[in-house]
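Entry: chain A
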Amino acid sequence: MTKQTRRTFLKVSTLAAAGLATPSILRLGDRAWAADEIPVGIMYSLTGTTAIVEKSMNQCAQMAIDEINARGGVLGKKLRPIIEDPASEPRIYGEKARKLTIEDQVPVIFGCYTTASRKAVLPVVEKRNGLLVWPTWYEGEECSKNVLYAGSAVPNQQLENSIPWLQKKLGKNKLFIVGSDYAFPRGMAKTSKTICQNIGMGVVGDEYLPLGHTEWASMVSKIGSSGADVIFSNVVGDSIVAFYRELRNQGYDFEKLPLCSSTTTEVEIKAMGAEYALGSYVSLPYFQTVDTPRNKSFVEAFKAYAGADSVTHAAMEAVYTGVNIWAMAAEKAGDVTPEAIVANVGGLSFDAPQGKITIDPQNLHSSLTPRIGKTRADGLLDIVDQYAEPLLPLPYSSVGETADKRICTTAGATL
Partner candidate 1 sequence: MRMMEERMTYRTASLVAYVAFFALLMVLPFFLNSFWTNRMATYLVYSICALGISMSWGYAGILSLGQGLFFGMGAYMLAMSLTLADPGNNPVPELMLLNMEPDAVRDLCCVTTGSFLWIPFRWVIVGILAGILVPCILAAVIGYVMFKRRTTGVYVSIITLAFALIGQLLIINNQPLTGGFNGLASLASLEIFGFEFDPYGPSIYYLVTLTLLAVILLARYLLSGRVGQVLKAIREDEARARYLGYDVENYKLFIFCVSAGVAGLAGMLFTLTSEFAAPSLMATSFSISMVIWAATGGRASLLGACIGALLVNFIGSLASESATFQPVWPIILGGLFVFVVLVMPNGIAGIFKDFFDRRSAPRTVEGR
Partner candidate 2 sequence: MLMTAIDGKQVVQPLSPPILRTRNLTVRFDEFPAVHGVNLDVADGELRVVIGANGAGKSTLLDLLCGKTLPSEGEVWLRDENITSIGEAAIARSGIGRKFQTPTVFKEMTVLENLQVASNRRVRVFENLFQRISARANDKEVAVAERTGLLDSLNRKASELSHGQLQWLELAMVLSQEPKIILLDEPAAGMTAAETDKTAGLLLDLAGDHTVLVIEHDMAFVRQICRTITVMHQGSVLAEGTAEEIEHNPAVIEAYLGSATLSHA
């Protein structure tokens, strides 16, 4: 050990000892925060399987908070982040959400990446009157009044643009839908099938593999023999890489058999090596390549914050949006309680990196701009199609929700 590292080590261990020695177990008065601070929870996994993506979301949330604090904070108070690591396990998400909501008494948690983790947090925020700001695009089918779905796309915002585009622009008519085995891909598949029916496109397959599954050979050969001329992928996580690589190894080419994904962000492309994703399409409201001054400054700011080789992606942009729109709602309400935020956030607009987003007052989801990107050799995506105006969120599109016939309203969901 050099002198320097030993000193660091000593410092680290002293800090650690101090950290361990002061748990606030005892109920000697509930925790009091300094009057000029507002505690906020940040809860993204720093360890475990989904840490890869969630680490960058954690950084982005901190960056957004730093920016707000630099501008003078919220209601004249600084935001003070309390960071928890739920270790990619729903069980621990629930536990940490309890700690934040009940013990630390934060008025808001910015957190979660997977729906399974959100479901574990849901009972906590609903019964203990907390607020979760949820960032990830997901299957919808939820209508909680304790969750602000800021910047998170729902199926209609990823599918209404892309599936007709595959038919019209690429001339493809036989769709194979493939996904990891959980609610999001299944919800996406249902909405996809409805859309396909409406536009007269055939669905030749709808298959799932367990999350984290990395043996894709059978599935790829199934796709090959199904006669499909286009693939829609709702595969997530580690499986994405194995899936794309298997397609390549079995000799498929995205020019002949195009693939459009709802989940493959810049992070996954970087992880698999851009050559394997080259030419594949992705449908999401945000890509690092969105060509606006607003986004350029966001990307620059994040690279300055997290390192030059980091990439920005949709879930992260939604985190950024979520923190900011929460702060706007707090300013408008003059209060940070979940009720005040929920009552005031409807109709608020934020000039996000992707463009203008607006919170829907009925379902607390966000109007977003659907985009389709095509992967290029450097691992970023060229935007090949985008809407001129943001599209309304319809979280229950999988069971037939339309703009005129809402299922999720301020009164809750009526199925």
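Here is how the candidates were picked: all candidates are chains of the complex that A comes from, given by their letters.
Methods note: a residue touches a chain if its C-beta (ideal position, glycine included) is under 8 Å from a C-beta of that chain, and two chains touch if they have at least 3 such contacts; residues count from 1.
None of the values given here were measured: they were computed from a predicted structure.
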| item | value |
| --- | --- |
| Pick from 1 or 2, the complex member that touches chain A | 1 |
| Residues on chain A engaged by candidate 1 in the complex (per definition of touch) | 12-13, 15-16, 19-20, 23, 25-27, 30, 46-47, 83-85, 87, 89-92, 94-95, 98-99, 102-103, 115-116, 119-120, 122-124, 127-128, 141, 181-183, 186-187, 208, 210-211, 398-400, 412-413, 415 |
